Every structure is written in C-alpha cells, then in structure tokens.
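Got a structure for you, questions after.
One chain of protein is taken out of this complex; the other chains stay put.
A and B are the chain letters, set down in written order, and residue numbers restart from 1 in every chain.
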Amino acid sequence: MTTSIPLPTEAPATVGATVRATINGREVEVGSGTTVLEAAHACGVSIPTLCHHPDLIDVGVCRVCVVEVAGQKNLQPSCVFPITEELEVSTHTPRVAAARRDIIDLLLSEHCGDCRTCARNGTCELQDLAADYGVDHYRFGQRTEPVFVRDDTGPSIVFDPDKCILCLRCVRTCAELQGVWALGVTGRGAGVRVTTFADLPLSSEFCINCGQCLNRCPTAALTAVDVTARVRAALEDPRKHVVIQTAPAPRAALGEEFGLPPGTPVTWQLNTALRELGFDKVFDTTFAADLTIIEEGVELIERLYHALVLGEPDTALPMFTSCSPGWVKFLEHGFPEYLPHLSTCKSPQQMFGTLIKTWYADRNGLDPADVVSVALMPCVAKKFEASRPELTDSGFADVDLVLTARELAKMLRQQGIDLPSEPTSDFDDPFGTATGSGVIFGATGGVMEAALRTVLELVTGEPVEDLYAHADITPVRGFDDVRLVELTIPDAVGPVPSLLADLVPDWDWLRGVTLRVAVAHGTATARRVVEDIRAGGRFAGCHFIEFMACPGGCLGGGGQPIPTSLEIRKARARAIYAEDAAYGKAGHARKSHENPAVQRLYAELLTDGPGGATSHRLLHTGYTARGTFLPTGQKG
Amino acid sequence: MTIRTPLTLATVHPDKGLRAALGQAPIEVLEEVDRSGIRGRGGAGFSTGLKWRLASEAPAPDGRRHVVCNADEGEPGTVKDRALLSELPDLVLEGMTIAAWAIGANNGVVYLRGEYVYLRDGLEDCLARRRASGLLGHDILGTPGFDFDIHIRLGSGAYVCGEETALLESLEGRRGEPRNRFPYPVVRGLDQAPTIVNNVETLAWVPAIMARGADWFAGIGTPGSTGPKLLSISGDVARRGVYEFPFGVTVRELLEASGGEDAHAVVVGGACGVCVPAVDFAREISYEEISTGGAIIVLGPGRDLLDVAENFLEFFVDESCGQCTPCRLGNPVLLEGVRSLRRGECTAERLGELQHLGRTMQDASKCGLGQTSPNFFLSLVDRFGPEIIDRIPV
Partner (left out) sequence: MAMQLDLPDTVAEEGAELVAAIDDIVARHGAKRGELLPILQDLLAERGEISDLAMQVVADRLGAAPSEVQGVVTFYSFLGVEKRGRHVIRLCHTLSCVMAGTRDVAAALEDELGIPFGGTTPDGMFTLEWANCIGMCSTPPALLLDAEALGGVTPAHVREVIAALRAEGVHG
C-alpha cells in the first residue's frame, strides 16, 4: 500500500574502470576519478586538510593537503586531484612538509586571537595542524589586535572574522547545503573576506540560524551564542525552579563529546547528570513531540476534510511541518506566500515551554515568574525560536534558555561529570512518559513517520503494526535529500475516535484515498521542493511535507557535537531508531496518541480536544512574512 | 603607433588562411596547426594543436563548443596584443574562425580587458564588416553548416582573469577565481562545454600558418619554440614599442634593437617574470630558455632592483584573487620582506625564510598567478646576490 516514488537523481559517477595508485609505497586500487585524498584514506594514509569537508564540494584553496605526484612539476592538492591513470604519490616528503609548514604559518599570521581564551580551544583544526607541524613561533607574524567587528548581536550565531582562515566551508555550507547565501566572499587579493551582504549583522540577514556553518568551521570564526553562564546562574539561584527538557537528537550525540563512538545514546545517564548539575526537574521533549503529532495530525485531517469533502479550493495543501525553526525562517524569507501552508503548531520545544509555565506551574503551585525553562537542543536556531516575541503565550518567554549539546557537554565537564559512567535514571513526571514516535522526531523523516503511525491508526482503526511490521514505515526513512511516498488508505476505515468526534463525522471520505507525502532535509533541498510546488510540479500534489532545515534532520543540527559527516549522522540515526524500537520491545507505546501523559493532558487541560480553542491559545502560533529585502539604510 | 619592426602578420593576405582552412577537413586543419609547433603566446606555452584536438575530441552533449580569445593582456610591460587588436583585428577574428572550424565550435567570445575599453568600437566595426562579408554568421564563405559568430565581452579590471579558467568564471558572471586543474577547459569550459582559450597573438598567427603552411612556421625559431614572436620592449630604452623576432633571439639582440645597450638588468616576462643580469644577456628568449608572453622591461644603470620588486609585489597583493593561501598571504609577506630589505632590516636568516616561502608559493599555489608571483624576487636573490647582500645588516 505504500509506494516510494522514484525521483530523478544526478547521473551516477561512471562505474567500472579502476586504476592503481601507489601512495607512500602502499598500493591501492580505486575507481577512476577517485581523488588522491580519498585513495589515501582508503589505504590508511592520513593527509591534513582544512578547506576539505566531506559534506561539501572541494575547492582546493587552503593548499594544506598538497602532495607530491610523480611526473607533476608542482605539488598537487590531493582533495581535487582525480586519479584517472596509474599514479605514484608521496604525501609526507620533506618538500611537502616544508610547504605545509609555510602555509600553516601564513594562516596563523592573520588569525587573530589567543588559543587559551578561544571557544574552540582543543577542537580547533588550525591549532591541531600547528601542533602537528611543530609551529613554535609565528614566523610570518601574528595579528594581535582585531581588525574586524565581531558580530555577537544575534540570538544564535557569533561571527568573528578575525579568526577566519578563508577555507570557505561556511560559505559553501550556506550556499550548497542550505541554499541561503547569507554568507559570501567579498574583496580581492589580500582583502578577501567572508561577509554578509552589506556587512549586516547575521541577525538582520536571510540567515536562518541553522548553525550548519559553525558546525563546519574549523576555527572559532563562527560559533554559537553561549548561555551556559546564564543557565549556571539560574541553577545557583535558590528562588528559581529550573527545569530542563531534553530533545532526542542531542541524547544520541552527546556521547561523542565524551569519547564514545557516534551513535551511542546516553539518554538515561544524562537524566542523572542533569540532576547532579542542579536541575529541579528533567523532562523529555518527546512528550511534546507526541503532543505536536496529535495537534498537527488533526490539523492535517482538518485541511484534508476542507479540501476533499467541503471542496474548499483555497485550503493550503500540501501542509508543511513547522517544528524546525531554521526551516520556518527560511520560508518566512524566501517564500512568504507559502506561510499558510505551514502548520500552525508550535514546535515541541515551544509547546513544552508553554505547558511548563502554565499547566505545570499551576499544578505545582509555582509562580511562573520563578520558573526557568531550559531546553537541551541539537539546534542553534532554537535559541532564536525561543526569543521570538510571539512565543510568550504563558505571559512569559515560553522557553528561557536553550542549550546546545556542546554547551551542555561543557557544563558537565566543568562539574566533573563523566557522562558515560553516570548511573541511569528516568525522566520526571508529569511529562515523563514518551513514545518511540516522539523519539524519531530527531531524524529526517521521523515527524512524518510519527504522524503517519497516528493518522493511519486513527483512520483505519487497525493497529499500524498490522500495516507495517513493527510500525516501521521505512519508505520515509533514509538520507536521500527528498523522499516522495504514496500511501493508499484501505477501503475499510474505522470509527472516528471520541477525541476527534467534533472534527469529522466519519472517515468514509478517506476510503481508498492516496495520500502523497514527502520528506525533505537541508534548506537547499527545501528550496527545490517549494520551487517545484510553485511551478506546479510533482510536489504540488502532495498533502503533507516534512521539512527539516538541517541535513539529516535534528540529529545533524547546528548545536550538535563537531565534527559532522554523513557517516556520523547515520550513526546518530541508528541510535534514534534503536531507542524507538526499544520502546516497542519494552511494551511501551510507540505511537504518539498512545502516550498516557498526552491523553491525560487532553483530559485535564485541553478539554476541547486537539485543535480546540485551548490548544490554539497555548500550542499554536503564527508566522511573519520577512521577505527578501535587506534594509541597508540606502535607498538606491 | 608603437610597432618598431615590420610585422610578418601585416603581410598575410586577408582571408587566405580561412579559405585554405575551409578547403580542408577540420582534422586536417588540426594536423596543420599541430605540425607548425605553435605554442600559446600568452606565456604558458601549451601546444595549440594539442589544445584544439582535445577540445574537438571532448564530448559536447548539447553540441556546443566555444572559442574564446583571451584579450586580457594584463602583464605589466605587454602591449603586443593591444597592437594586434587595434592594427590587425581581422587576423585575430579570422584565427578564431579557423579554430571554430577545426574544433566544431559555434560560439566565439573575445574577452577584452576593461582597461582596453577604447578598443571595443574598432573591434565591433570589424565584426560587423566580417558579418557583412560572410566571414561570420551562417554558412561562412558558403560552407554549408558552418555557423559561427563572435561577440565581445569586456572585463572589469582584474589581472587574474588572464588565467584562462578565471576568465571563464568571469564570462559566467562570477568572481574571477581560477578553477581547479581538472577538468580542463577543453573538456568542460564555458558553461560546461568544451572550450579553447587562446591568446590574441596565438590566434593571429593561425591564418598565417594556414596560408603559408606549417613548414614555413616551423622553420622559424628554435625546435621547441617555433615561429616569430611579438615582444613589447619598454623601460630604459631609446625606442619603446612592439618588436617581432624569431624565437631564439638573445636578450642582447633585443637591447641592441631597442637602444638599451647600457642596461643593468632586464625583466623578462613582466611582473611574473625573472630578472636577467648582464652576464646572462647572451641567453635566448624561448620556451626552453627564458620564457615570456612578450614583456621585456629594461632597467638601466642606477635603477634599484628592490624598487622593482616592491612594485611587482604591490601589484600581486592587489591582483591576487585571494582564494588560495600561499598567494593571498604569501605576497604580502614577501612585500614586507622587500621593504625590510630596503630599510636594511632584513637579516640573512629572514631572507632565507622568504626564499623558502617564495618556493612554497611557486610549488603550492593554485594557479599560475600565485606560482609565478615570487619569480622576480627569487631571481633577484638568486642572480643579484651581492646587490642584495649589501642591504643586509651585518
């Protein structure tokens, strides 16, 4: 009943011909066109790089990866030298080492700053190279005074051009992966810089705060706004009741900060660690993810009903997910005319924030003014989202402070907490119960899968496990840029559950209907999909599309541990799907609508049901058409 | 005008080369050009015949191939392309047309540097005349199916756009940043299509080769550097201007011809060239010996070579595209080094570090600009040791 629609892809690289290369005396057989760098890695030879990043198209500008290639007069950049015939390469001769040392010294000559006070001290690729190549003094000088203005005015990202080494990984990330182009290159020669348009602060730009640039920056030129001091101050303030919600994606990645291989979940150790840090309550964001699914699933059903039954042609379909704040701002800038397509549901972080300062505070006799709501997120755009003026339905900021995985790791280390060796413990009630559906929100396709599990079960009245083994709707999973899937609703539909009785009289109108859904991640992909919709292409016929700003979804977020690569993101995804599967094995709920805490919430607070007035007051929001004009003070 | 010797090119009968080429199959034209041994006259010296053959053999999925004339003559001290474009523009355009026939191109572009904007109208007139005469456009000279036209694109002030891949980037509306070596433009050049980029002078010689035969051309010059070469001689000489010599001419012969016999040193190749001391004036100008695109700047007695080095390095600091580390950051360091030499503050150890850096820039820069930018400085230290050593504090 489910069909994946094949989408046109780039022609695959020519397969077939292989060539032999000898690298430092080691022979290796590789496909024709493989770069020297790739071939070297394949035979265990490590070549230093700076401008190379596995997610990006190589540009060969830093020249750190140069090697000797037999028959070539000059040193050749291994990242962009394709092997198409038998080749002999030497990667670490004295000539190569001497050139690299010169290049590193040159980079250091305009890299302004003190390693000891730097946010990337210990994780800086330039620092590592300097150590590896024996830099013991600044041969070509060192800039001691900054010459540029540091942009730390935004809620998410800090840009310090004085630390930039012009590897252009950020510029390429912003353009290639994200299709945003907030960062560009200006000037020429010694005056080349990475800048925004008209040197505007990033917060005044198209920048969507996704933080993908800073996840790929080798130095501290781009970093995330750090709120650890503010969190610590709150924890130390005896008048404050400090709660934290933790999202599934950082739980699947935090272990990397403590030496664990990617894909090692630390969810339950983290609960203990957070209590040791002094948090009064530790909640699971997946509760709010389940709540989002109910609200968003109902919104989808409503839109479908209006379009298919009431025949309202203006119904905004396909409906777009709204839980990725980078994606939301991307749409607000680039495609404001499509804002009606965005689900009005707040993101799980913000739903949770509202509930903490209303329902939770109320039930526990707390003054919401004294509640500090912290969120552990894989995301730096969540910092921006928390600062959005409209997200204050509790009368206060729904969420006060957003910590990235990296910030939390730093706090834990400062506290002497070795996360992997912490004892395990559960989340706190009343938001302690989660489902597997909430967990998979962290991976691209997860929101869609969670929504489908619930919608299919509510409509057919059958356990979704009878339709998909273990409720795994695998066609929407994976890492292809965009997946398009058709599902046909069976002819046999069930009764409308009481929760939805006010919404639709029956499901008969969905009998045999083919639902078309799609999943896209990375805003460069999102741009292609929305442009396709605008052009009336294949995605225009979709009913529901999940968009995630970051490649891989939340698990590849800008707040996650550095470095990132497709392999690392796949490993994190495995951890997330394993946690989902574990819910099933342990007999816990894997579907959002089965979450007992969510059910209780509808019984006690949201008594007018999903999509009802209370829900709309607390859990839904609106958007701002930001458009494409950048005000620079000039009129022309 | 500034032309000081009779030009062979001025004696080439208009359109004779093109008619000869159209009387042959494209493959025969490729062979003829190849047999002439002509190499790129912008300075890099790549075999023109090979370049054309590679472009003709490269698959062109949408049937498009391009001929680009590199009229971005920006090397300090070079005026020979300007002379050709103003005095003999037909020859250049005819050469492009022959190239188009040989490689199967339908589109031609003259990338004229912004500084030469004053040549544009003349070139446009020439193009219009050629179109009116059936030398451009559809079925050129009655050859069915041979459609080719040329348009002019103006640069906007960037020396690096003389590098052929930077030129292509500029033509595509981007920053003139050189591409990586692979794929070569003959495979994927302008708009991803097979493209040849040839220097103005190279293209101007093509009609002569087709009209008089490859043997004639190959019989001039040296075995590795065939044909006559246009050279621009400037600086401390009595008669500045454009000269034609066969390859193999010595530096001394150039000085004699131009009235610069008392030269202290000669810059061969412009800012990216080398500084030749008097003891080497018997050396030849050729791809094998001292290679140049055509810039000869004569430095008379009393000229401070460090002034020259400073001038050239200031040029490169400004004109580097700035994308690769050795060139972007190396040139400012060399410039500061030369200034410290002039101030008498550069130690011998420092000078050694600068030489090392210069060699790294030659070895590891991304394109020809960075690779050649330290040439003058290095040749100075290498060939004028005593003059430099005098400036080092004891």
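Everything that follows uses one rule, which is that contacts are C-beta pairs under 8 Å (C-beta built on N, C-alpha and C of every residue); 3 or more make two chains touch, one makes a residue touch a chain.
As the structure is a computational prediction, the values presented were derived from the model and not from experiment.
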Problem - Displayed chains contacting the withheld chain - result: A, B
Fill in the blank from the handout: The listed residue (B:Asp34, B:Glu87, B:Glu115 or B:Asp147) that touches the chain absent from the view is B:Glu115
Exercise for the section: Could you tell which one of A:Leu183, A:Ile208 or A:Ala518 touches the chain left off the display? Expected result: A:Leu183
Practice task
Have a look at B:Ile209, B:Ala271, B:Leu306 or B:Val381 and name the one touching the chain we're not showing.
Solution key: B:Ala271
Practice task
Among B:Pro76, B:Pro228 or B:Pro277, choose the residue that contacts the chain missing from this document, as touch is defined above.
Solution key: B:Pro76
Fill in the blank from the handout: Absent-chain interface residues of chain B come out as 2, 73-79, 81-82, 114-118, 153-159, 170-176, 191, 232, 234-236, 240-242, 267, 271, 295, 297, 299, 303, 308, 311-312, 315, 318-319, 321
Practice task
Over the whole complex, note the residues of chain A touching the chain we left out.
Solution key: 175, 181-188, 195-198, 206, 336, 627-636
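Note that in this section only the chains that are shown with their structure count from here on.
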Fill in the blank from the handout: In the complex, the residues of chain B that touch chain A are 158, 175, 180-182, 316-326, 328-333, 353, 356-357, 360, 362-366, 371
Handout entry: Interfacial residue positions of chain A with respect to chain B in the complex
Key = 58-64, 66, 74-77, 80-82, 95, 98-99, 102-103, 106-107, 109-110, 139-141, 165-166, 168, 185, 187-192
